[in-house]
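With one protein chain held back, the other chains of the complex are shown just where they sit.
The block that comes next holds subunit A.
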Amino acid sequence: MKALSQKRRHPLAAIALLLMGLLVTGGLYAVATTVNQAKADTTTFSASDAQEGGKLFAANCATCHGMGASGTKDGPSLVGVGAAAVDFQVGTGRMPMQMNGPQAQEKPRQFNDQQTQQLAAYVASLGAGPSIPDASLLDENGDAAKGGELFRVNCAMCHNAAAAGGALTRGKFAPALAGVSGQHIYEAMATGPQNMPVFNDANISPEGKRDIITFLKKIETNGSPGGNDLGGLGPVSEGLFVWVAGLGVIIAFTIWLTSRTS
């Protein structure tokens, strides 16, 4: 102990400490990431899927993502993003991207299910990453109340407590979640598309993700018990409604009431 305290002012002490810190952080990170990817790539793709996917990729994606998906200055490398990322981005029509902008916009999808699967197989073959979730996680039979709590703590600050969506900085936004399939919700959480952070399995367990999907689907099918929800946007649409419709109807009545005199 004494020897250690005497050497603490040694010129190399800071470097040694830095090295130790880096080693510990890196080691922990390596352990953590392997924990997260323990379940990756359980879906099986055939070799021909990957081969066909490679052709599709070269024709449709390589302009930006580069040959072999190694990335260019226009698009990131896709090595290790996993099949889930491809299924989400291509399956919702966000990729191939319509135009450059703050974030990729949803549009009618360009590839059918089989082509999407082939592309996913190709990208998955390049490096391990999150896979397409198992159907058992998407059955919407989880605990909606628990999913609601997870949603409010992790998602509501961008997507709104009622999943109506919200604005982010400089033209970016978090979309409304009504009408999004459970599989795409799961993949979005697992891969963090656009400006969304990654909620890996250490952060929200697969069961937690299942609960969140259950919650979202429940409030979607529940409808609005109080009548028309006015877009589910809260006090702004309520205020607009009372000023335009409420007060408008009342003004019409006041004009009617006073129209026979004066």
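Note that in this section a residue touches a chain if its C-beta (ideal position, glycine included) is under 8 Å from a C-beta of that chain, and two chains touch if they have at least 3 such contacts; residues count from 1.
Methods note: contacts and distances are computed from a predicted model.
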Chain excluded from display, named as in UniProt, from "Gas vesicle protein GvpJ 1", "3-oxoacyl-[acyl-carrier-protein] synthase 2", "Predicted sugar transporter subunit" or "Cytochrome bc1 complex cytochrome b subunit": "Cytochrome bc1 complex cytochrome b subunit"
Chain not shown: contacting residue from A:Y122, A:Y186 or A:F215: A:F215
From A:D74, A:D139 or A:E238, residue that would touch the chain that is not displayed: A:E238
Contacts of subunit A with the absent chain, listed as residue ranges: 102, 144-145, 148-149, 152-153, 156-162, 164-171, 173-174, 215, 218-219, 222, 224-230, 232-243, 245-247, 249-251, 253-255, 257-258, 261-262
